[in-house]
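With one protein chain withheld, the remaining protein chains of the complex are depicted in position.
Each chain gets a letter, A and B, in the order it is written, and its residues are counted from 1.
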Amino acid sequence: MAGRPLGLGPAASPPKWWWWLFVVLLGAGLLAMPSLVDISVQLDVSIMLILALLALSMSFLWGYVGILSFGQTAFFGLGGYTYAVLALNLGETTGSMLAALVLPMLFAAVLGYFMIYGRISDIYLSVMTLVVTLILEKGIRATSGDQFVIGTVRLNGQNGIPSVPSLQIPWGGGAELFIDGVFYLAAVLLILVYVGLRLLLLTHFGRVLVSIRENERRTELLGYDSRRYKLAAFVIAGAIAGLSGALYAVWGNFVAPEMFNLSQAAQVIIWVIVGGKSTLIGPIAGTALIQYLTTWLGTQGVGQVTLVLGVVLMVFVLVFNQGLLPTVGLILAGLRNRMRAGTGR
Amino acid sequence: MEQVAIYAYQIGVSFSIFILISLGLAVIFGMMRVINLAQGEFLMLGAYACVLATQAGLSLWLSMFVAAAVVGLFGIVVERVIIRFLYGRIVDTLLATWGLSLFLVGGITTLFGPQSESVVNPLGNVTVGDIALSQYSLAMIAIAIALLIGTYCLWRFTRFGLIVRGTMQNPDMARGLGVNTDRVFMLTFGFGAALTGFAGAVLVPITGAAPPMGVFFIAKAFITVISGGHLPLIGTVSASAIFGAIDGFVAFVSSSVVGEMSVLFVAIILLRLLPMGITGHLRRGL
Partner (left out) sequence: MTGDTILETFALEKRFGGVRAIADVDFRLQTGELRCLIGPNGAGKSTFFKMITGQHRPTGGRVMFDGTDITAAPAYRIGRLGIGIKNQVPDVFDGLSTAENLWLAARFARRGPRARETVAAVVERLALAPILDAPVGELAHGQRQWVEIAMVIAREPKLILLDEPSAGMSLDETNRTAALIREVNRTTTMIVVEHDMQFIRQIATKVTVFHQGRILVEDSVDRVMSDPMVRDIYLGKQAAA
C-alpha cells in the first residue's frame, strides 16, 4: 500500500524520479560521446542505436501485447527500401523518411487486419509473419532483372541498392548529416521512442494492451474490442521498425535483401530474449551486447556466427527464460532478501 | 491437348513437392502441436545424408532410406535434448527450434562449405507428343502419393497409429491406460523427422543439397499445414492440392517467386475467411 491508495502495480507504474534521471544521464552520455571517441566507435554505436529501435518495436509487441511478430524484420526492410527508392528518385530526403514510416505502417495495417481480424491464434500469427518475411526476402532477391525499376532506381535483386543518399537537414539548403549527425539523430530518436513507449503503456490504451496479454477474453467481456487494440499496436510497432530500417539505410548508404533475412530476424529475437522482454530497456541492452559479441566474433575469425547465435538462442530459451536483466534482478532480489533475513529484519 | 498435359504435369510436380515438404511437419506440428522451425534443416540434413550415401556407393533409392533413418534418429535426439522440456510452451519451442535451425545451418556450412552438392539424376526423360517430361519428376509424384498413403495407413490401421492418435488427443488418459506417453512423443517426433529426411533425399536430384535450402521450403510447409487446419493429413493434402495447383500454374506462366507469392496471398485471404483452416469445420478424420 505505502500511501498509494490507487497505486498501479506491476504492469506499468508511473516512472519514478530515478528513471527520469537515468534517461537524462543516458541522453547526456550519448550526446557527449561523439566528442570523446573516434569515428569507428561512433559508427559502431550508431548501428547499435538504430538496431535497438528495431528491438524495441519487437519487445513492445511481444512483451506487452503478447504478440511475437517476426514481421518486424519485414517492416525494417520495407522502411529501408522505401527510403532508398524515394530518396534516389526525388533527391529529397525528409519526405522519403516520412514515407519510410508510413509505408510499413500501411503494410502492417493490411497484414495485421487479415491476421488479427481473422482471429488466427497468436502462434499462427507468429508463423504467418515469419512466412511473410521469408517470402518478401525472396521477392526482393528476385528483382535482379532490368525490368525491376521503380522510377529511375533499379532494385538490383541480390546486390541491393548502393549509394543511397544521406539524410539532408530539412530547410537546410541540401546540407547533409555526417557521421556524428546520424549518431545524434539515432540517439535522439531511440530515446524519444523509448520514453514514448514507456509513457504510452501508462495510458488507457497501453493498459488495455497489457490486459489483452493477460487475458484477452476478459478484456473483451469488459467491452473492449481487442482486435482494434492489437491492430493499432501492430501498426505502431511497424512504424518503429520502418523508422529503424530507414535509419539503417541512411547509416550505411545502402540497402540489401539481407535486411529481410531470417538471421536478421533471429538476431532481433535474440536481442530481445537476451535482454529480457518484460522490460523495454532490456532489449536495448541486449542489442548492444549481442551486436558487440557478433562484431567481436567476426574479428576472431570464428567462421560461422550463425552457429554461435543458434546456441545462444537455445540456451536462453532453455535456461535463462526471463532474459539477462530480469534474471539479474531476480538474483539481486534474492540476495537482498537473504541479507534482510540475515540481519533479522 | 499437349498444353493440358504440360499444366497437369507442372501442377502434379508442384503438388508432390508441397506434400513432401509438409508431411513431416503435418506430423510434428499438425499432430503434436510442436512448431519446429528447424523443419527445413531436417530436410537439408536428409539431403546431405543422401548425398553422402550415394558418394559412398549406395544407389539413390537406397540412400533415401538411409537419409530417413539418419534424420529420424537425429529427430529422436533433438526430442530428448530440447523438445521434451518445452511441451506446452509453444513460443519457447518455436524459439529453441529456431536456434537449432541456425545452429544446423552454421554447422553444416562449417563442415561442408557453402557450395551446393548434387546427385546425378538416374532417370531420363519420357516424351509425350513433342514434350519431354522428366521421369524423375513423375517418380517423385508417385513417391509423394505413396508416402501419403503409407502414413495414412500407419495412423489408421496399426496399433501404433492408434496409440499415437490417442496420446495426442489426451495424453493424461493415455497415461492412465498404461501407455508410455513419453516414448510415444519421442517416437512420433522421430517419425516426423524421418519423413522429412526422406523428403529431403527425394528432392536432392532436383534441388541439390546446400546449407540454406531449408529456408526455401519452410515457408511453403508452414503455409500448407496451417491452412490445412486441425486434421493434419486431410488438411495437408487439400492445402497441397490447392497451393500446388496455384503454384504450379503461376510458376509456369510467370516465375517461381511469383508463384510462391500468390500462394502466400491466397493463404492469407483463406485464413481470414476460414481462420480454423480448410478442415476447421470437419469434426473428425485424420
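Here, a contact is a pair of C-beta atoms (placed from the backbone, for glycine too) under 8 Å apart; a residue touches a chain by one contact, two chains touch by 3 or more.
Model, not experiment: these values are computed from the prediction.
Although one chain is omitted from the display, it touches the following shown chains in the full assembly: A. Note on the undisplayed chain: of the listed residues A:Lys16, A:His204 or A:Arg338, the one touching it is A:His204.
In the full complex, chain A touches the omitted chain through residues 1-2, 4-11, 204, 207-208, 210-211, 213-215, 217-226.
By our rule, only the chains that are shown with their structure count from here on.
Mean C-alpha positions place chain A and chain B at a centre distance of 33 Å. Contacts from chain A toward chain B in the complex involve residues 68, 111, 114-115, 117-120, 123-124, 126-128, 130-132, 134-135, 138-139, 141-142, 262-263, 266, 269, 273, 303-315, 317-318, 321.
Interface residues of chain B, counted against chain A in their complex, comprise 35, 37, 82, 85-86, 90-92, 94-96, 98-107, 109-110, 215-216, 218-219, 222-223, 226, 255, 257, 260-261, 264, 267-269, 271-273, 275.
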